[in-house]
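Below you'll find the structure I mean.
Showing subunit A:
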Amino acid sequence: MIHIPDFAHATTVQVIFCFLAFITVITAFLTIFSRNPIHSAIYLVICFFSIAGHYLLLNSQFLAVVHIIVYSGAIMILFLFTIMLMNLNEQREVHRPRITRLGAIISFCLILIVLITIFINSKPIVGEYDSTGEDFQSIKVLGKILLNEYMVPFEFASILLLVAMIGAVLLSKKEKLNK
Partner candidate 1 sequence: MESAFIIEKSVVIVVVFAVTMIMAMYSTWAERKVAAFLQDRVGPNRAGWGGLLQPLADGMKLFSKEEFFPNTPNRFLFVVGPAIAMSTALMTSAVIPWGDRLHLFGRDIILQATDVNIALLYIFGVLSVGVYGIMIGGWASNNKFSLMGAIRAASQMVSYEVAMGLSIIALLMMTGTMSLKEISLQQQGMNWNVFYQPLSFLIFLICSFAETNRTPFDLAECENELIGGYHTEYSSMKMGFYLFAEYASMFISSTIISVLFFGGYNYPGMQWMVENVGVNTANLLGIGALFIKICFFIFFYMWVRWTIPRFRYDQLMNLGWRILIPLSIINIMITGVVILRHEILAALGF
Partner candidate 2 sequence: MSIETISLSGRKKVVSNKDMSFVERLYLVAIVKGLVITVKHLFRKKVTIHYPEQVREMSPVYRGQHMLKRDEQGRENCTACGLCALSCPAEAITMKAAERKPDEKHLYREEKYAEIYEINMLRCIFCGLCEEACPKDAIYLTESKVLVPANYNREDFIFGKDKLVMPLEMALKNAQLKNAN
């Protein structure tokens, strides 16, 4: 069953959602298609911003801001940093053999089919919103849930990050000359 959107009577949220979705998809495509690696990184940043906008639409401010801080603010800056240092040119583009391209297209199509079937068969949750008066977006509630109910995954994630950090330090450390 395909739902046809009613453009004439769209609410503000729907208009904003369409706008954000448009930007997200367009910039995501531009990230892949633009020849200049820096342009592609900047498109990705815009894409991240519009995804943060989606989070805001879902009324999850914390997630939106953390998404901006972590992805746009730290990871993409480091990305841009390395790209700028590497001085990639358009001429030095790597040409992949045709068979890998074909393989990529086929696997993408397979994933697409799986996703589409999942989405078609999934049922939208129809229910009333409970208004408990509690602000589930406040960091207090989030922190309590993270450190009580989801303590173990949270700690696992932090250990994973710690290991990654130690690994990065070890990789970048100069080896002492043993003489």
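Inclusion criterion for the candidates: all candidates are chains of the complex that A comes from, given by their letters.
Definition applied: contacts are C-beta pairs under 8 Å (C-beta built on N, C-alpha and C of every residue); 3 or more make two chains touch, one makes a residue touch a chain; residues count from 1.
In this text the structure is predicted, and so the values were computed from the model without any measurement.
Undergrad: Please find, within this complex, the candidate from 1 or 2 that touches subunit A.
TA: 1
Undergrad: Taking the complex as given, what residues does subunit A use to touch candidate 1?
TA: Subunit A reaches candidate 1 through residues 38, 42, 45, 61-62, 65-66, 68-69, 72-74, 77-78, 80-81, 84-85, 135, 137-140.
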